[in-house]
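Only one protein chain is missing; all other protein chains are in place.
So that you can tell them apart, the chains are marked A, B and C in the order they are listed, and the count of residues begins at 1 in each.
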Amino acid sequence: MRDAVSRFVHDGDTVVIEGFTHLICFAAGHEIIRQRRRDLTLARLTPDLIYDQMIAAGCARKLVFSWAGNPGVGSLHAFRRAVEGKSRGGLEIEEYSHFGMVARFSAGAARLPFWPLRNYMGTDLPTANPRIRSVMCPYTGEALATVPALNPGVTIVHAQRADRGGNTQMWGLVGVQKEAAFASERVIVVVEELVDEQVIRSDPNRTVIPGVIVSGVVLEPWGAHPSYAQGYYDRDNDFYVAWESISRDPDKLARYLDEFVYDVPDRAGYMEKQPHLAVRLKAKERLSRGVNYGF
Amino acid sequence: MRDAVSRFVHDGDTVVIEGFTHLICFAAGHEIIRQRRRDLTLARLTPDLIYDQMIAAGCARKLVFSWAGNPGVGSLHAFRRAVEGKSRGGLEIEEYSHFGMVARFSAGAARLPFWPLRNYMGTDLPTANPRIRSVMCPYTGEALATVPALNPGVTIVHAQRADRGGNTQMWGLVGVQKEAAFASERVIVVVEELVDEQVIRSDPNRTVIPGVIVSGVVLEPWGAHPSYAQGYYDRDNDFYVAWESISRDPDKLARYLDEFVYDVPDRAGYMEKQPHLAVRLKAKERLSRGVNYGF
Amino acid sequence: MAAVAARELRDGEVVFVGIGLPNLACNLARATHAPNLVLIYESGAVGAGPERLPVSIGDPALVTGSLMVCGMADVFQLFLQNGRIEVGFLGGAQVDRYGNINTTVIGPYERPAVRLPGSGGAAEIAVHAQRTLIVAKLSPRAFPARVDFVTSPGQRCGERSRRELGMPGAGPVKVITDKAILEADPATGEMVLAALYPGVTADEVQQGVGWPLSRRPRLAAVAAPTEAFARPPRAPARRHVRRCLLRAAS
Partner (left out) sequence: MAAVAARELRDGEVVFVGIGLPNLACNLARATHAPNLVLIYESGAVGAGPERLPVSIGDPALVTGSLMVCGMADVFQLFLQNGRIEVGFLGGAQVDRYGNINTTVIGPYERPAVRLPGSGGAAEIAVHAQRTLIVAKLSPRAFPARVDFVTSPGQRCGERSRRELGMPGAGPVKVITDKAILEADPATGEMVLAALYPGVTADEVQQGVGWPLSRRPRLAAVAAPTEAFARPPRAPARRHVRRCLLRAAS
């Protein structure tokens, strides 16, 4: 992970660590904080705790998003302090709805400059964000909303497994990772398991990201904690609840970053500090059956 | 199948039997011929032998397509006779490229009136088909090609399995079936196996078409022959080769329709006439391994 | 409120489930009178049958044993924009006279007093769901005459109706609060008092609303939650909607 971040994430980059609740690569975010990257434009639908931490650590110049909260708990307080003008430095924001962000990644992935959607009538979002525009349908003459393509410098995707060639399989919630990866200049895949190419080839419909678009593969078990990996470990809801009080207090947040980010060398170190996590969160077995690919 | 076609396929409908080489529902096409549906607009990327048969049987008024050949063999002669003015009745055509047809289904599925694509510069296709137009990007000012949405009256999808609620799983080549189904007013799913809902729920990422958009489910083993069903039976390449000489001669083609379509009551009857097929084409076993959905 | 909201759902409906209370209401309904409710989460889980009450809309329990999991591009384009969602739930920090909702900022957008999470999928749910239900606790701060920022459009935005603005869905038809149910007036688009919780007066409701509240000629009474509704669901029925019209084998 150290090498991957060092090679593929640069100061000033637009960085996407995607994943909707599921498979959010906290390990990559922590490594970016440790390597003290600066002036990043952080983009994802739901900034979640990881971007709150990166904002608190001073990595971010700008945030592009559609829902900035602590899901099911409350606020992202580092984000709020920055936007409400209560912390130094401030934070530029560019705001859409989920559909708008999904459409931005879809346009980026298809290398189109925009994506049309039927949306935003009556809302104040286009006033707050003049990049939401409209286009006239050449068949019906009606106006449709548009969003511009989003093409990140680097996208980091966490997945259950990949082979050494970067062919990546995931299951459970897959969010907008495929679109974000195809939209991106560089793609880092971080996996729970590195598997033989034959495992990938035995079930090709399960492949979400092909190796031909991947810049680097990192093996990093538990790399998504406190997010989760279906079939590997559960979401650490307790930590999401705890984040409310940690992030509310800037000193407490700084101590958290010291203890769990700056003072550990890597994700293995992070897990060693908290041996109970692996016991508490390990997934039970609910295997799917195989299907026949023969002819 | 008799009931499904009788209830959901009407004279004058736009009918889509999709599937790219794989999972083309010949059984549905034959039932439509038997029920003597007329004035249909037949749409699919590759008309293939099944639309050639439906054109020969007089079901079609119009064809919407992007590649009308016998893959790897040669021509669709009933189609050619109609378009070259050598058969009675004629056939209206509306022609795109594959990308254009895929984009038409994508627009239809998203209920947008058009879809933008970077394409058709320099080709004569927009001259031949004035429904290929252009739109100006509201960000870059550049012109992009557009195609209009395609929203069929009925789409027929063949799949490996579904439950009784219409939740449908397929693997191997999945073509544009998901988009065609979501674009359609009615959807008929035809399957090799009707499975318990628990089989579907054991591997939800494998579901391509949800039951909520399905009008009817038909169990019809071997319903895709001479096309194929990955994991069930191989493509009957011999029949594709044989079609060249059958379709070249209108009398021979008429005799084929009599013997294998009009004179059999259903797909079971079709297979009973050709008991060797099941032996020759049955798929070998190449099982994928299961994945863990636990938490 | 969850119990009252749950009652608004009809068995077999396709519901787009939001975070928090709507999540609770939908899972309550499914565990009681609407076992065939099809729950669709913006996270991509379709026909979910969670074995535990999901903490977030991305909970792994929504995936295990669901009918389908799809990407979010499909959720928004093929389900929502396609018009397949019959009911959408919305909540928010502010709800106004016409059912416009604010989940973005309190105060001016550029210098907010309170920065809220933002739209998420709410803006498009408000546009596309065939009907939406708003769930929010009554208070003058939460129910101003006009929201500070329209995140999710209601029955009228500015001076224009949904129809004039080209919105496919019917918009917010009801606002379920902790004291009363408001309903959209078909003629004016205004939210008017339609039903009271047991022991609540119309005056109390007016005190929690920042505009002069009209009322239906006859107010209905909201029934108290039953036993079944008071308990969270446990191992709910794993049946689902059967809307297939035909299952002929040949």
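Everything that follows uses one rule, which is that a contact is a pair of C-beta atoms (placed from the backbone, for glycine too) under 8 Å apart; a residue touches a chain by one contact, two chains touch by 3 or more.
Source: prediction; values computed, not measured.
Q: Thinking of the complex as a whole, which visible chains are touched by the chain that is not shown?
A: So, spelled out: the chain left out of view touches A, B.
Q: Which candidate, A:Arg36, A:Arg164, A:Lys252 or A:Lys282, sits in contact with the chain we can't see?
A: A:Arg164
Q: Among B:Arg37, B:Arg111, B:Arg161 or B:Lys178, which one is in touch with the chain left out?
A: Residue touching the absent chain, from the options given: B:Lys178.
Q: Which positions on chain A touch the chain that was left off?
A: Here the touching residues of chain A are 1-4, 7-8, 109-112, 164-167, 178, 182, 194, 197, 200-202, 204-205, 207, 210-220, 266-268, 293-295.
Q: Determine and list the chain B residues touching the chain excluded from the picture.
A: 20-22, 45-46, 65-69, 71-72, 75, 79-80, 83-85, 95-100, 102-103, 105-106, 117-125, 127-128, 142, 171-176, 178-179, 228, 230, 234-235, 237, 240, 283, 286
One rule holds in what follows: only the chains that are shown with their structure count from here on.
Q: Smallest number of touch links from chain A to reach chain B?
A: Minimum number of steps from chain A to chain B: 1.
Q: I want to compare two interfaces, B-C and A-C. Which one has more contacting C-beta pairs?
A: Output for the comparison: A-C.
Q: Measuring centre to centre with CA averages, how many angstrom lie between chain A and chain B?
A: 37
Q: How far is the middle of chain B from the middle of chain C, if each middle is the mean of its Cα atoms, in Å?
A: 38
Q: Once you find the CA centre of chain A and the CA centre of chain C, what distance in Å lies between them?
A: Measuring from centre to centre gives 27 Å for this pair.
Q: Please set out, as single numbers or ranges, the residues of chain C touching at least two other chains.
A: Within chain C, the residues that touch at least two other chains are 45, 60, 63-65, 69-70, 77, 81.
Q: Could you tell me which residues belong to chain B and also touch two or more other chains?
A: 111-112, 202, 205, 293-295
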